[in-house]
Structure formats: structure tokens, C-alpha cells
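Notes follow once the structure below has been shown.
Note that one protein chain is taken out, while the other chains of the complex remain in position.
Letters A and B name the chains as they come in the text, with residue numbers starting at 1 for each one.
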Amino acid sequence: MLHLYAITEPHPTAAAAGIGGTGIVSIPCGRLGLVVSEHRTPAPDLTEETLWHHEAVLEQLMAEGPVLPIRFGVRFADAAALCDELRPRMASLAEALEFVRGKVELGVRVLEDNEKPPAPRRSTRSGEGARYLLERLDRRNRAAAVAERLRRNVGDLAVGEQARLLPGKGTLVASAFLVERPRVAGFRRRVEVLERSLDHAALFCTGPWPPYHFVDRPI
Amino acid sequence: MTLDLSPSGHLPEREAEARRELGRQVTLVELLDRILDKGVVISGEITLAVADIDLVQVGLRAVIASIDRLATEQVTSG
Partner (left out) sequence: MNTEGRDKLILEPTLLPPLPSSVRELGGLPRRINTDPERVERGLAQLVLTLIELLRQLMERQALRRIDRGSLDDDEIERLGRAFMKLEERMIELKREFQLEDADLNLNLGPLGNLLD
């Protein structure tokens, strides 16, 4: 069975071993290349190690040209069936591939300080129901404010942005930015300035990632 | 407790390790968020996901469980 990594341009790949040491092959399919490794059943397990290995393959591919990462866990028995499956989407996938050429994804995650949330406004209200809602309102407003500051801070350096407010208990904002490679260093400098000015929050920047959030061609 | 990494502060090894561990956890969450949840979706995946639901569920639990073990074994800052 074939384990899928990514959609690329149709060229042979020099990417090293796939998960479990199997070979990596690029299967031409029209205007696309489908990068796979072949496995006996059962398919590769889902562990931290296989995930990082999958990611490492993607990064090798990124060194060779534009890459559309495929969600982990896509398996096909048959290369021809896979190519047929993609044929109706060939044009839009090729467009999306072209759009991400020369660009990488950077992630910014702002974690919330869990020790002392700032006092909610109108704190003269003593009822616990009111306090409950006002704390949540404040948290939401803080998340929106941070996302907006981030956007204003780095927006001009990115060609795409996907922001999520309050994606999990500990996180205020998780944002993904599509950035041209030469601008990554400048992006990092800008985000560093923002980080230092944040109160009650900790900002992490990760990357470069394959353009996971930007595989749909923007309209 | 706040960890101050300004040049004048000397950071004890315990706290440095806690900081490194947090960095690893954030990086892992960023990876999982992308690799399991974003990227190109191909319908073969959906068929296989239903058939392999146990594999994905159990495997993911193993990942989360092992990370949790790691987290609770950590020296937390503060």
C-alpha cells in the first residue's frame, strides 16, 4: 500500500528514506507529482516518531520545489486509482502548487499565562455568574486584540494568514502565515519585537513548515 | 514564578530544562495541528479512516498519553 506525503511538480525526487526505511518515489500524474512510499500492510503506525519522519520527508521535498503537504494517513492501494481520484482537481491543485512556490509557512502561537488573568472590567459586580461571563468576555477580547496586533505587526510580510482564536484552553491565538523565503528573517525580527511587548502571554514562533494551511488556492 | 533570561540572570538547570520541554511541547502541538488536521485531503483517506478508525484513535492516544507522561514528569516552573 502507498503512504502519501505530498503533491509536487512531476519530477524524480532525491528524498531519502521514507517511514520505516522504505524508498520514496514520485509518481507522475499529469501536471503533478505524487510522492509516496510503499508499505506492506499494516500501514505505518501513528506515533510521534513516524509523524516527525513524515514531516522530515516533506522538508526534503521543499528543498526541491513547491510542495502541497497531504494530511497524514492517506493510503492508496493503487497509483493509477490515486491519479484518477485527483484528475478532476488537477487544475486547482496545480494553481495551489504554483501559489506556494518559494514560500514557507510560519506558525505563531500565543499562550496564556495561567497564573493571573487580568481583572475583568466592571469588577464591581460581585455575582459569580457575572464574573464567569465577564472573564470569558475579557479572554475573548484579549485573544482578538493579540491576533490584531500580530496581524498589524507582520501582515505586510505575509501573503496569507489563517488565525484561530482560543483554539484550546491554554492558547489565546494560533496563527499561520505564508511568507516568502527571503522575508522569514524579517518576520522573525518583527515577531520578536511584539513578543517583548506582550503582557500575561507567551509567544512562540515555529517553522518553516510546509504550507499546510494554504493548500486551497485563494479565490 | 517568572523565568528571566536577561543576560544578568543565571538560569538554574532545572528551569532551563523545563523551558526546553515547553518549547518541545509547543513544537509538537504545532506539528500535530498541521499534519493531522490540515493539508490536502484526498477521499481515500476518509474511507481508510473509517476502516482504520481504531488505528488512528489508538495511535493518537498513544502519542497523547506518552506526551502527558512526559509532561507530568516534568519540573514545572513556578
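Things worth noting here:
We adopt the following convention: a contact is a pair of C-beta atoms (placed from the backbone, for glycine too) under 8 Å apart; a residue touches a chain by one contact, two chains touch by 3 or more.
Keep in mind that what you see is a predicted model, and the values were worked out from it rather than measured.
In the full complex, the chain left out of view touches A, B. Contact with the omitted chain, checked across A:His11, A:Arg101 or A:Arg140, is made by A:Arg140. Across the entire complex, the residue among A:Glu38, A:Asp78, A:Glu148 or A:Glu192 in touch with the chain not shown is A:Glu192. Contact residues of subunit B toward the unshown chain are 1-6, 19-20, 22-33, 36-37, 41, 45-46, 49-50, 53-54, 56-57, 60, 64, 67-68, 71-72, 74, 76-78. Not every partner is drawn; the one left out touches subunit A at residues 16, 48-49, 52-53, 55-56, 106, 109, 111-115, 125, 127-134, 136-137, 140-141, 164, 167-171, 188, 191-192, 195-196, 198, 200-207, 209.
Convention: only the chains that are shown with their structure count from here on.
Of all residues in subunit A, only 4, 7, 42-43, 45-48, 51-52, 54-55, 68-76, 81-82, 85-86, 93, 105, 107, 109, 111, 115, 167, 174, 204, 206, 209-210, 212-213, 215 touch subunit B in the complex they form. The residues of subunit B lying in touch with subunit A in their complex are 23, 26-45, 48-49, 52, 55-56, 59-60, 62-63, 66-67, 78.
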